[in-house]
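Of the protein chains in this complex, all but one are displayed in their positions.
Note that the chains take the letters A and B in the order they are written out, and that residue 1 is the start of every chain.
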Amino acid sequence: MSGATGVPGSLVGASVGRREDGPLVRGKGRFLDDLGVPGCLHVAFLRSPVAHAAIGVPDLTEAAAMPGVVAVYTAADLAPLLPGGDRLAVALPSSAIAFALDRPILASGETVYVGEPVVMIVAESRAAAEDAADAVWLDFDPLPVAADPVTALEEGAAPAHSGLPHNRLAEFGFDYGDCDAAFAAAAHRVTGTFTVDRGGSHSMEGRGVLARTDALTGRLEVWSSTQTPHALKKSLCTLFEREDAAVSVQAPDLGGGFGPKLVTYPEEIAVAAAAVDLGCPVKWVEDRREHFTSTTQEREQHWSMEMALDEDGAILGLRGSMVHDHGAWTARGLNVPYASGMMLPLIYRVPAYDLKIAVAVTNKTPVTPVRGAGQPQATFVMERLMDRAAEACGLDRAEIRLRNLVAPEEMPCAKELKLRSGRPVMLDSGDYPGTQKSAMAATGWHGFAARRAAALAEGRRLGIGMANYIEGTGRGPYETVTVRILRSGRIHVATGAAAMGQGLATALAQIVADHLGRDPALVDFSLGDTAEPYGFGGFNSRQTVVAGASADAAAKVVRTRVLRVAAHLLEVDEDELEIDGGLVRQRNGNRSIDFARLAREAEGLPGYDLPGIETPGLMATERVVIDDMAYSNGCCVAEVEVDAETGLVRIGTLHLSHDCGRMVNPAMVDGQILGGLAHGLGNALYEKMVYDDEAQPLSVTFADYLLVTSAEMPEADILHRETYSPLNALGVKGVGESGVIPVAAAVASAIENALSDLGVRVDFAPVSPQALRARIVAAGQRGQANGQEQGAQS
Amino acid sequence: MTETIAKTEISFTVNGRPRTVTVEPRKTLADTLREDCGLTGTHVGCEHGVCGACTVLVDGKAVRSCLMFGAQADGAEIRTVEGLAEGEALAPLQEAFIRNHALQCGFCTPGFLMLITGALDENPDIRDEELTEILSSNLCRCTGYRNIIRAAIETAETLRRSRGAA
Partner (left out) sequence: MKPAPFAYHKPQSLDEALALLSEGAEEGALILAGGQSLVPMMALRVAYPPALIDINGIAGLDAVEVSGTRVRLGATVRHAAFHDPGFLPEPLGPMLHAVAENIAHYPIRQRGTFCGSLAHADPSSEWCLVASVLDAEIELRSAGGERRLRPADYFEGPMMTLREPDEMLVGVTLARPAPGTCWGFYEFNRRAGDFALGMALVLYEIEDGVIANARLGLGGIEEHPRRIATAEAVLNGRAPDEAVFAEAAEAAMAEVEPMSDATTSADYRRDLAGTVLRRALAAASRRTTHEAA
């Protein structure tokens, strides 16, 4: 079921203008720090300046006496305010985890990463709170540090926490088929070691939280810049021992999420505790330096892999090991290394696979998903191996991929792998070779040799590279959506799904309005709504899939009810009616009735029958359960120019051919992909958290940690293919992380191609000019040495 | 550090409206606008002058309002994102941002709008390449910039055409 989007007149498939934009371009957005509450107090945290330190009891005398300071809290002060415990036990379950590392709200006795909060100061202004933080007296006595995940796993390595026997948080793996037989029978074997470095999410708005208790009801009300209000509410209920109704959490406009805002953080609990304790509103807004050390990060992995192929270049087996940097606490679980290991062989036919994963605790900021969540690393490793396989087999890099990609006739394709739930992995749909071929056609893959030669004649080194990827989207089990027509006649959508800037409200408005008169302007939203008891929020490119499915289903039910009530009141057949905007009317006649009247009638009147319906109201709540994941796929082709004298890489062009199923809003899909590509380019060339040997972060400003700017971002050519997913009624798949996944792999491939005459290998990301220049110089010296040897022989 | 430093009274105009506020000398112009003038459209993204989310016009020049103290703006004419639209009517640049899907979360948007406004005010005949170079001043994590570049160039053309017509 491939083809162009949608039904004529359908809103789904149209680039409907975003309803979010109007207030945002006027400066009328409502981000967390824009929420003004009279009498609000402000928080600053004293954080650990040392990666691993023994700490005593802070001397707060001077700090507490500073002008404007209202209260100062240590871990001991918070404990009585948190009857349900003062640690965040939020790890996803896994039997592979050797020991729990639930992080404390405030550290006591020991700190385990730079940036860990130790003391909370509440004052009349943020500046006053920071002054007081400077006046807290506390010795941080350095302890031995686990800075590097590989050495942290060695026998006798210093533990990242003094109480731990070792740093091996988990050892697990993936194993199917007969790898030994595959490698024994192989015509070709290629090997490689690969390193992908640590980076951050860097939403332009950091985290932030505002909490107060309602004076009338005693309810704890929290606003947080979070992707998962429900998860935060759950933690607040647990730690404060409050029932659902005694806590509310709302997410205001989010200035970006990109993964780390899906985690529940100590600061959110600490600020709420201060608000409960002091009886007045308390706010904390993360500054950029804090974001660099205390918001979760991702990506550092070290891989050592081997691939076996037959003489035609068909993959026979894949084996090796990977070390994953977990950071200092378990803030989410094993989901990132699990995703890396699971995604690695997914897009190709890999008959035998054996991967051993070791997860290392280090004295660095905790690791949880950042846009891509383990998939960019897996793609980097697999695609680097495919390039080496092409070379070993004497095949074009594109050709060897085409020979191994899962074919459309194999769909749905069962893989010998399991999701973290234990369900078997089933690729739902897609034409992977077709996607690659469309990217090749768009870039003129086969014509590149001529372009390269022409450039070389001018002294410019061009290279082209390719990477296929697959993205697991639409993580289940469900998201709740309630659609209701209000007495005003407007349509209200309440959902646990949370917006973080992607245009979720616009997409859901399109889906809902498609069934209810096709006027998206009639739809209002409560997003990330914790009044609804069951919900999850935004992560794993899931919301258009799971919330979209529930919204679609709920809107259909409401449509049925609207037509029934209207038919009853207008005394005509339902078949004769159509919905247009907020009006139900006779298709061939002049009778009509508006939503406002219908909503009021559908509520019922005391002592009267309901109008044509058995239960009251124009409302439906749906939680469509989708356990399998919908797999988006794509192929990225990058052309680069390498300045061999400096090691600098510039991107010439980026092409992405992708398939995210049916597109709800093509302009927004393009937007998601462009943003992802820019982030991917950062991972390819620029973004790296730099640490010294003591795990002290050195890149804690935007001058040191390099984000891509408009000058580095090339024009990108995006090609859409639409293979509808059979897993949901809309046929959609997620797209939020697609752009980021393949870029580092495609760019590395292109750099190697540009330097192929020198034999330079690119097995790391990001590729800094210094590192690349070192490889070029080494290759040159190698070449010279070989030349001399040959000269001596001849 | 414990001695309190007196606040100073400053007066300036913001979007044409005179304002007088009393602030600590250490308060940045960004915080002064947000906290003392209630103009929260100017966003603070890094406080070290790199991200550009806080860009405003001071006496016609696009500057980082986190790298100026409010006290330094005494007597200045300031324009912020709230001053771009005239009532309901959006400025051409704001419309171009919407038309080109040049924003997603919208947090960096006010800074980009003021940066481009400042650049086009200073040089209405600016070349596309110069404008693109100026756009590298600010950071955006959502859009990948291409749509922002399109919106800026399109607005520059619109303004040139309307000047030509006038």
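Here, a contact is a pair of C-beta atoms (placed from the backbone, for glycine too) under 8 Å apart; a residue touches a chain by one contact, two chains touch by 3 or more.
Being a predicted model, the structure only gives us computed values, none of them experimental.
> One chain isn't displayed here. Which of the visible ones does it touch?
A, B
> Using the touch definition up top, pick the residue from A:T217, A:S421, A:T646 or A:Q784 that touches the left-out chain.
Of all options in A:T217, A:S421, A:T646 or A:Q784, contact with the hidden chain holds for A:T646.
> Can you tell me which of B:D36, B:E77 or B:E133 touches the chain that was removed from the display?
Considering the complete complex, B:E133 is the one touching the chain left out.
> Touch as defined at the start, partner being the missing chain; which of A:E154, A:D580 or A:D692 qualifies?
Per the contact definition at the top, the residue touching the missing chain is A:D692.
> So one chain is hidden, and I want to know which residue out of B:V21, B:A102, B:L115 or B:A156 touches that hidden chain in the complete assembly.
B:L115
> Which parts of subunit A are in contact with the chain that was left out?
Listed in rising order, the touching residues are 126-127, 130-131, 134, 287, 289, 645-646, 648, 685-686, 690, 692, 698-699, 701, 703-704, 706, 708-709, 711-712, 768-770, 773-774, 777.
> To test your reading of the contact rule: which positions on subunit B touch the chain that is missing from view?
Spelled out for subunit B, the touching residues are 1, 4-5, 8, 24-28, 31, 47-49, 52, 55, 61-64, 66-69, 71-72, 74, 115, 118-119, 133-134, 136-137.
Assume only the chains that are shown with their structure count from here on.
> Take the average of all CA coordinates in subunit A, do the same for subunit B, and state the distance between these two points in whole angstrom.
Centre separation, subunit A to subunit B: 30 Å.
> Inside the complex, what are the residues of subunit B that reach subunit A?
1-2, 4, 24, 26-27, 34, 38-48, 50-51, 53, 80-82, 84-85, 90, 94, 97-98, 101, 103-110, 113, 132-133, 135-149
> Any idea which subunit A residues touch subunit B in the complex?
Of all residues in subunit A, those touching subunit B are 17-18, 20-22, 24-29, 31, 33-34, 36, 66-67, 127, 131, 134-135, 201-205, 253-256, 258, 287-288, 500-503, 667-668, 670-671, 673-679, 701-703, 707-713, 715-716, 739.
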